[in-house]
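Structure in structure tokens, see below.
With one protein chain removed, the remaining protein chains of the complex are shown where they sit.
For chain A:
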């Protein structure tokens, strides 16, 4: 097993190289790791899941509202079951809260029966209409004017950081080479393909393009132009844990002419998220928040859950969805080229990731990739970041066996020195303090480092020496 972050890449020829170690690329690499092949997973960033995968609404979707018959609908539906099972096995926190699509005006209420029918066409039969009184009883803090809701009990929230990390960890442990800080700058198609990277040349017989926002560029390097990625920015506001008691379900908006709209949802970390905005941009690096975006979210949030606006904010962030001109996922196989492009994986990519991976490996097999000799992978057990599940600081047996699990470093999030030590020594260790935050929650809380920032930085730098 190997992970490299600098220096020349290993020689020889990989059987398959996956470009992009986001949630989709990591899932593909994990699926490929089952085969007796030489696999590489490369990413331009210093960590896995550092692009779209780290900044989203973190919902495990049922796919009730997908376009019936689309590839996305199928992969989300299958992926939801696969990831739910994988999460249970791997310790990825998932909270099955259920969603309410709340109607605030007559037009929205009128749209609910259609959404219920669409859910059935997507194979989801548990959605039902809920009258206003019921909605109010189940969500007492909702603002005035609720007319009803569509109740979707199967929707859950999940930890996106642990999901990507679990895939990558399992892949690396099973023998996949993970190369970080390794941007792909050119591809000379051939047999093998010659992939130019910021760290030298890599040769590979098969290529999977899971480069997210940059998937169209990679596609063009291979001479294709099947889609163009238009980054769609979603700004989000995360409210403090003390706001968690205000909301019990994922409060989804009823989609209208102007898109999907703004939701309010608990997070698995015990906080409350408000967002996202939807802004089509042409800059793939524009992950900044804006005054207008924040103001818009606050205005929407005030209507949905008025008391939320009085709570402290712990984070404001923005993610970019890899939207394309196509309604559906743009997954394209080019068997003659031994190349699969995985484009246009938008907000449902986290949910669908395992099903996308299985689909991609099927496409590779159709293109001639030998898939005999598949084996089961060693299970992974990830440290729990979820607030609804046992955490080390409360675990008497764990602290008794190792007092470092009783030494809280980040007090807002109750992250112990033992957890930070474990993350720094992990199979895929963090490349930055932000990466450490995504593995432990250290510094993710209300004080944002006022109390613990220097201590966390010291632990990170000590481990890197």
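Assume a residue touches a chain if its C-beta (ideal position, glycine included) is under 8 Å from a C-beta of that chain, and two chains touch if they have at least 3 such contacts; residues count from 1.
Note that contacts and distances are computed from a predicted model.
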Quiz item: Which one, "Oxidoreductase", "(2Fe-2S) ferredoxin", "Carbon monoxide dehydrogenase" or "Translesion DNA synthesis-associated protein ImuA", is the UniProt name for the chain you do not see?
Solution: "Oxidoreductase"
Quiz prompt | Omitted-chain contact residue, chosen from A:67, A:307, A:399 or A:463 | solution = A:399
Quiz item: Touching the left-out chain: which of A:191, A:312 or A:325?
Solution: A:312
Quiz item: Taking the entire complex into account, which one of A:68, A:306, A:335 or A:453 touches the absent chain?
Solution: A:453
Exercise. Write the list of chain A residues that the hidden chain touches.
Key: 242, 285, 287-291, 293-294, 312-317, 393-396, 399-400, 403-404, 406-408, 411-412, 414, 432-433, 446-451, 453-455, 457-458, 461
